[in-house]
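For this view, one protein chain was removed and the others were kept in their places.
The chains carry the letters A and B, assigned in the order they are written, with residues numbered from 1 in each.
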Amino acid sequence: MLEHLAALIVVVPLVAAPLIVLVRSRRFAWIATTAASYLSLLFSVQLFWRVATLGPVSYAIGSWAPPWGIEYRVDALSSFVLVAVSLTASFVAPYAQRSIAREVARDRQYLMYAMYCLCLSGLLGIAITGDAFNLFVFLEISSLASYVLVALGPRRQSLMAAYQYMLMGTVGATFYVIGVGLLYLMTGTLNLADMAQRLPGVPDVRPVLVALAFITVGIGLKLALFPLHQWLPNAYAYAPSMATAFLAATATKVSVYVLLRFYFGVFDPARLFEHLPTREVFVALSLAAMVAASLVAVFEQDVKRLFAYSSVAQIGYITLGIGVDNQASLTGSIVHLLNHGVTKGAIFLLLGGVALRAGAAAVRLETLAGLGRRMPLTALGLALAGLSLVGVPGTAGFITKWYLVVGALERGWWWVVAAILASSLIALAYVWRVLEAAYLRPPAASAARGEAPAPMLAAGMAMTALCVYFGFETSFSAGGAADAAALLLRGLR
Amino acid sequence: MSVVGANYSYWITIVLMVGGMYILIARGNLLKKLLGLAVLQSSVYLLYIAPGKLIGGTAPIIAEGYAVYSNPLPHVLILTAIVVGVATLALGLAIVVRIREAYGSIEEEEILARDRADDDEAR
Partner (left out) sequence: MKDDLILRVVSKLTMPFMLLFALYVQFHGDFGPGGGFQAGVIAAAAIVFYGITFGLAAAQRLVPEIVVERLLAAGVLLYAGVGLAGILLGGNYLDYFVLGADTVAGQHRGIFWVEAGVGLTVAGVMLKLFYMFASRGRDAGDA
């Protein structure tokens, strides 16, 4: 059975979705979702361990040998992403029951679970497939499911947010598939590894460059690369709590993985970074994201939107590592896929609990007033995760920034270090606004007291604990990321 | 002339692609934006399908008397892409229907104006 893990990790959540629709019971839906999430975590840890000890796993779907058939391929990078995604899923699934029961109409709840399973399956599929077109299909499975997740949100703004997300996301996917089409025309293959081998022999470079441009912009839309992030703040702010937490922690991160896979695994990185202005473009856009999006967050009143803008800034850190392009900075990028996922996941899970207790769909800064006294554990969790966003030593965020700073210094780019520090200070400003409301303002007389329901609180606090854990114990997070970065620089080809 | 004539399928692809993008960006009506998206997606179908056809090639079923076959793979890929496109369009239309029910309008400007009014009230 072990050799089939690569297929089963995608198939299990994929099968859970139609089962949920078939049985149509809320209780069963939740049990199936949780089971699928934990099974995928089990499988991904198993795969991670297998890759670390025995090397990459290749799995031929339908026993058609690659490059003709679809190959599922797990290496150090994809197994790391698999663990990051399924780890988030394993916290969101137990959280979902109470949260969905409160936010989604009764007759639509089973659909919410089914969509979540499809989204999980799509995200895992993106990380595991070695076929460019199969990747597009999984990208669209996960995206379509996440549009529905956003649209099921409690307010009417959710619909417009979902619509805009859908429009931008579909343009992104279409651009990606145009790029893949051009690559297929030039190389005659869809297998990523095979494509990489054939690309140097392609006589005409221009279509390849066009493909590179289309794929960069397309995936840039999906990963909310500044200034292509316009869909993100509304989508995160108006989605149901569990959907926000899950999407914020996984969807954009998996898109970053796709970018890494194409930049280092298909196109020639030496050419990309030395002969094309890739480095300049990525560093410039990342710095703009880190500063501009953080500044917007400082002036935001809606707390979910505030942290959504913070996500755009944090994605800037991830792409900054790609632009700096050395072992340390890439380690920083890849470890931030996990660290930021855990941090933002924790924040949005806890905010969901606050929204539930406040009985309001929107969490504004006033809603948080006196949270330190009303919901002490939740407030503590928000504070710790907030410090991780800032990058205080002892939290996961610090590890990322450490690697990024080391990477930038290796290049002698002290101004990048200055920008990282400036962005961290702005982050401190917006996190402070949240903490000030929570700890220094008196609670409103009408505000409800008491923590969120136990499963929701436990999930949020457990994820917060992970923020701190990954700040001290980095053998899995930074270790796994360093292996993946070394693999990227050796060339995935 | 030969640049246009020999590669006319690419020119049609480009026209569809740019046209679709233009509708998507320039129109404020949510329904028309979706139509633009559909046009953009059909340009991809053409981009894949057209080069798969070899002049004089037949359907890729091995039979006596034929040596040149068209490439079947693009058709399979695009069948999948069409299904994805239909799913996206259906979802988009469903969302537009619900937006119409919630806001009573499908003009982007009006909807955003209503959202802003809501935000001001909340403040």
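The working rule: a contact is a pair of C-beta atoms (placed from the backbone, for glycine too) under 8 Å apart; a residue touches a chain by one contact, two chains touch by 3 or more.
Here the structure is a predicted model, which is why all the values come from computation and not from measurement.
Chemist: Per the definition of touch given earlier, which of B:25, B:54 or B:94 contacts the omitted chain?
Modeler: Considering all chains, including the one not shown, the answer is B:94.
Chemist: Out of A:14, A:36 or A:139, point to the residue that touches the absent chain in the complete complex.
Modeler: Checking the options A:14, A:36 or A:139, the one contacting the hidden chain is A:14.
Chemist: Among A:31, A:45 or A:61, single out the residue that touches the unshown chain.
Modeler: That would be A:61, which touches the missing chain.
Chemist: What does the interface between chain B and the hidden chain look like in terms of residue numbers?
Modeler: On the chain B side, contact with the omitted chain comes from 79, 83, 90, 93-94, 97, 100-101.
Chemist: List the residues of chain A that touch the chain left out of this view.
Modeler: Answer for chain A: residues 4, 7-8, 11, 14-15, 17-19, 21-22, 24, 59-63 touch the chain left out.
Heads up, the rule we're going with is that only the chains that are shown with their structure count from here on.
Chemist: For chain A and chain B, let me know how many angstrom lie between their CA-based centres, rounded off.
Modeler: Distance between chain centres: 27 Å.
Chemist: Taking the complex as given, what residues does chain A use to touch chain B?
Modeler: Chain A reaches chain B through residues 133, 136-137, 140, 144, 147-148, 151, 156-157, 159-160, 162-163, 166-167, 170-171, 173-174, 177-178, 181-182, 184-185, 190, 301, 362, 364.
Chemist: Taking the complex as given, what residues does chain B use to touch chain A?
Modeler: By the definition above, chain B touches chain A via 17, 21, 24, 30, 33, 37, 40-41, 43-44, 47-48, 51, 74, 77, 80-81, 84, 87-88, 91-92, 95-96, 98-99, 102-103, 111-112, 115, 118, 122-123.
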